[in-house]
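One protein chain omitted, others in place.
Chain IDs A and B follow the sequence of writing; residue 1 opens each chain.
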Amino acid sequence: MEIKEVFKPKAIEEAIKLLDHYQEASKIIAGGTDLIISIREGKEPAPVIIDVSSIGEIKEINEIDEWIEIGAGTTFTNITEAAILQGRYQGLIDAAASVGSPQIRNAATIGGNICNASPAADFIPPLLALDSLLIIQSTDQIREVKLEDFLRDKGKVALSSNEILTKVKFKKLNKGQGLGFNKLGLRKALAISRICTAVYLEVSEDSKCNEMRIANGSLGRYGLREKAVEDYFKGRALTDDTIRIGGGLLKDEVNSRLQGRSSAEFKREAVDGVFTVALTKAIENCSHRKGDLI
Amino acid sequence: MKLEVVGQSVIRVDGLAKLRGKATYPQDLYMDNMLYGKTLRSIKPHANIRLNISKAEKMEGVIKILTYKDVPHNHYGVLFKDHEVFSSTKVRSIGDPLAFVVATSDKIATKALEEIEVFYEDLDAVFDPIEAMQDNAPKVHDKSNIVYKYQLRKGDVDKAFQQCDVIIEEEYKTSMVDHAFLQPEAGLAYQENETFVVCAATQYPHFDQLEIAEALEVPLEKVRVINPAVGGAFGGREDITMQIHLALATKLTGRPVKTIYSRQESFVAHSKRHPLIMKYKTGANKEGKLLAMEATIVGDTGAYASWAINILRKSGVHATGPYEIPNVKVDSYAVYTNNPFAGAMRGFGATQVPIAHEQQMDMLAEKLNINPIEFRLINCFRKGSTTATGQILEESIPLVECIEAVEKSLKQTTQGGV
């Protein structure tokens, strides 16, 4: 389809007005690293393109009360350079750094990664593990939705044609809490995830797991939590034995989920290793801040 | 003797222009009044075809659509003239060119491709070269699919295998590989003083000139091929892709015509490395001396022969690897299938066989309980060795030194704990 109109609003209000006017005929572009390929393949159904990459207010990363808020227009490079995210949130930085290449990370945004909802989106698992909320705006309202509820299917999210994702937010991490991430790709750069795993962990003073949230990418139609495995760890000490058993449970989960897929045999084995590394990193990141060991 | 270049560090003559972005690759050429070409390609591996271009021809901005009917001599190829400039009655692989749309813009040419109707009548296809060798296999070119057989015989392998203490028999396969040179094919053709000038990145400009002249049925001196900067080739630009299309387009329209392939089209348009199936039987005595080797090599050349003969000959000649073996029997075949065609790529048939002969060496060494490096040193070529083809290696053969250097380096690496 031919592109009939293009807009480059500078403020969110302006973007929302355009969305409200054009509805289904419009499509938001930010980094463009997914959309432009679709346009070139003649797959893009929208004659109106709205570029939100110049809207400053959706590019900020802020600490507000007990929350961290990240603008949807933040690029992966912005994430890797955010001082605020170093330490306990290292999993977010590792996930951002694993995306594409420097050029892709300079353009691609976290909002695009979430809204395109690729099964292999690298930034979705860590945000799921942080139990993130999304802030979505339209002319009528500002609403909040859990990321977990926002993802509907491969490439499908609960976003109306007059709405825009403006921010992602999650609770600040405190003492004993940390996020780990690990990815298995076919090469070191420009690799689409075969498996990516994020682990949020909260450990008690006596090194037991108070809470764990595990989220995987590329192991289903969209990013998913692994609640059966999370339940197993709750209240248990993190030892070689429990990690081995937990990894085994994850293998079983993945095996049954990927039944009939050619990748099942490989991914079932690989997920255990990817998870173990992500968990190890989460444990490290729990005790990251200087002088503030678990 | 004073050497000015050998042993000296020389600044590359074209380096500066390339670093300043001033080097001209074919896609960087623009001319006034220029038209744009796009190639319509087969989406079926083996089918009878018929085209209807009437709708596309009538589109505004479409100047000319070339098909086989426009080509005076519709055949070309580096060894055999088994390629058609445009497929006439049947396609033999996905990607075979069917038509070339010439239009006032790239966009219009692309749109016009969609308006060309192609009627395919599927034919049985063959994708496995071993199957393709059978008498009853579908024929890619209305004759036997076996393009070539190379035989190498030295000594008596049957007798020698009886004297071997260990024998390893295995089968190996290598895959099809694309050169993926970074600059996708592009070209521009125009007329100058009644000469057809074709600018395209090529490895073989003098031969392109000959093939263009033959296809257009014009004298050789009426064709000029200019080879601007070439963005990598690695063998993949030895066969013609767009050169004849462009020359014909400028001849029939009288205007400059340019075309650029996308990366995707580049993948389907040029040759690949031959995938090989290699059956090996190698034997040695318990002292670790190789006594006999028998190999059957089958190379899948896809729908067109390209350099298959030279390549499968080279595979056969190099089948022993750099080892002295007194008794050798090699049969090496090149076979047509309906796969993408294979041709030249770095190594030219010598790259694939080490997968087989080196694995054979490792397995023999293991079975003999001899260190694999020592086993290679016992058998490798030295000055004065005779190869399986009877060549006496009289000059520098520094293989022993090379193996020893690798061994030394390996030891340093492992001792360093990396």
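In this section, a residue touches a chain if its C-beta (ideal position, glycine included) is under 8 Å from a C-beta of that chain, and two chains touch if they have at least 3 such contacts.
Note that in this section contacts and distances are computed from a predicted model.
Novice: The chain dropped from view, which UniProt name applies: "ABC transporter permease", "Purine hydroxylase delta subunit apoprotein", "hydrogenase (acceptor)" or "ATP synthase subunit b"?
Specialist: "Purine hydroxylase delta subunit apoprotein"
Novice: May I ask you to name the displayed chains that the omitted chain touches in the full complex?
Specialist: Within the full complex, the chain not displayed touches A, B.
Novice: With the missing chain put back, one of B:Leu19, B:Leu220, B:Ile392 or B:Ala405 would touch it. Which one?
Specialist: B:Leu19
Novice: Which is it among A:Asn106, A:Ser138, A:Asn210 or A:Thr242 that touches the chain not included here?
Specialist: Reading the full complex, the residue touching the unseen chain is A:Asn106.
Novice: Thinking of the whole complex, not just what is shown, which of B:Ala229, B:Leu252 or B:Leu377 touches the missing chain?
Specialist: From the options B:Ala229, B:Leu252 or B:Leu377, the contact with the absent chain belongs to B:Ala229.
Novice: List the chain B residues touching the unshown chain?
Specialist: 9, 11-12, 14-25, 27-28, 30, 179-184, 229-234, 260, 262-263
Novice: Can you list where chain A touches the absent chain?
Specialist: 2-6, 8, 29, 31-33, 36-37, 39-40, 49, 51, 53-54, 77, 100-104, 106-107, 188-190
Following the convention adopted for this analysis, only the chains that are shown with their structure count from here on.
Novice: Roughly how far is chain A from chain B, centre to centre by C-alpha average, rounded to an integer in Å?
Specialist: Computed from C-alpha means, the inter-chain centre distance equals 43 Å.
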